[in-house]
Structure formats: structure tokens, C-alpha cells
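And then chain A:
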Amino acid sequence: MSVPDSDSLSLGAAFYRQFLRHGKALISSPADLVNPLLFFFMVITLFPLGLGPDPERLSQMAPGILWVVALLASLMVSGKLFASDFEDGSLEQLCLAPQPLAILALAEVLAHWLGTGFLLSMVSPLFAVLVGLPTQALPVLFMSLLLGSLCLTLIGAVGSALTVSIRRGGVLLSVIIIPLHVPVLLFGSTAVVEAARDGNPVSWLALLAALVLMSLALAPLAIGAALRISLDNG
Partner candidate 1 sequence: MWSFIHKLGSPPWFFRFSGNVVKWLLPVTIAVLFVGAFWGLLVAPPDYRQGNSYRIIYIHVPAAVVSLAGYYVMALAGAISLIWRIKMADIAMKAAAPVGAVLTGIALVTGAIWGKPTWGTWWVWDARITSMLILFFLYLGVVALFEAYENKAAAAKACAVLSLVGTVNIPIIYKSVDWWYSLHQPASIKFTGESAIDASMLYPLLLMITAFYGLFALVVMMNMRADLVWHHRQSSWVRQWAGFE
Partner candidate 2 sequence: MYFDSLTAVAHMDGHGIYVWLAYAITMVLLSWLLWSPSRELRKRKLWIVAEARRRAASTNATPEAETQSEQAMSTDRAQMETQG
């Protein structure tokens, strides 16, 4: 073995390395970054077509529309989170790594969130104008989607880890994950509704932040366990 006695990888370095790996893979195919945003843009435009152009009615429903479509976009993207790792065999290697699988999986999920949910929340105020969301609600929309998309990505990652070894796992992912997205949707959209009505969105945003912290703490454990199980089923 020609490797000099270099120090073994610290947890932080392994976390960063895994984060980098998923990030580079994501950036290398820009379509994966742009598609969710296009999906969000197009589905938002369906609502005025479906519900009629009356601005009064649209702006009243804008928070709900924006949040539901953001949830669907996150769901659509979650399926692909572990799919490529499962196919090219790097999931097996991940399970063999000396560092805990939950932490490495968390690194992958955060990199995936940056590429999808984070971009979505940056772009969402732009699309909010399409459905006539009052301008004073835009910052709260951004904040709620920023926090909410992280929570949705973490929960979606649990579903993705559970269904990665199933061939047509896409639809199944939605069936098992949508009930878990309900609290996030409720807190997020109510925060934006309160902001649009000049009410007090802070308490709802605080609840959303609490959900984010809970998911950050608990979801990786479930993701780690689910990945090991999916490997056995593959």
C-alpha cells in the first residue's frame, strides 16, 4: 500500500466531502436545478387560468397556492435525491464509511436542499406577483419558504430513502410523505396569510422554525436506518 500514514478522516471533513460530492453532481447537470423552478413557475400560472383572472380572489388565495405548489415541487425533486447514489453503487460505499451514515446522509440532503428548496424560496417572491400576493407579505413568504423547504426536503429525504430500492417508487414517495408535510404546509401558509392581512406572522414562523430544528435532529436518524434497509432490499 503506497499510502503514507495520513490521518484518518475527521467527521467534519467527511461531512464536507459528501456535501461537496452531491453539490458538484447537482451543479454539473444544471437541468436538475432549473427544472423545479420551471415547474413552480408553470404550475403557478395554471391557477389564474383555472380560477379566473379576478385579482381580488387570486390575491386572497395566493398564500395557499404558492405554498401548495412549493410542496409539490419539493415532492417531485425528493424522489431523485438518493436515486443516482443507489444506481451507481455509492450508497453501498456510504454505508461502509467509518463515519455515521446519518451525518453523511444529512450532508447529501443539505446539498440537495441548497440546489432545490433554497433556490425556490429565492425565486418565489418573483412568482408571488403572478398571483397578486400583497407586497408586504413577500418577505414573510421568502422566510416561510426558506424554512419550510428545508423541512420539506428533510422529510422528503426520509421518503426517498425508504422508496429508493423500489423501481416505480415515485408515486409511492408521495403517498407516504404527503401526510407528514401537512404541519409544514399549515404553519407556512398561515404565516403568509397573516402577513398578507397585516396580522402577526412571527408566531407561525417560530413554529415553522421549531419544525425545522426537529427535522434536522430526527430525520437523519430515520434516513440512515431507511438507507440500510433499502440496501438490503435492493
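In picking the candidates, the idea was that all candidates are chains of the complex that A comes from, given by their letters.
FYI, contacts are C-beta pairs under 8 Å (C-beta built on N, C-alpha and C of every residue); 3 or more make two chains touch, one makes a residue touch a chain; residues count from 1.
Source: prediction; values computed, not measured.
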Among 1 or 2, touch partner of chain A in the complex: 1
Touch list for chain A against partner candidate 1, complex: 155, 158, 162-163, 165-166, 169, 172, 175-180, 182-183, 186-187, 190, 207, 211, 214, 218, 222, 225-226, 229-230, 232-233
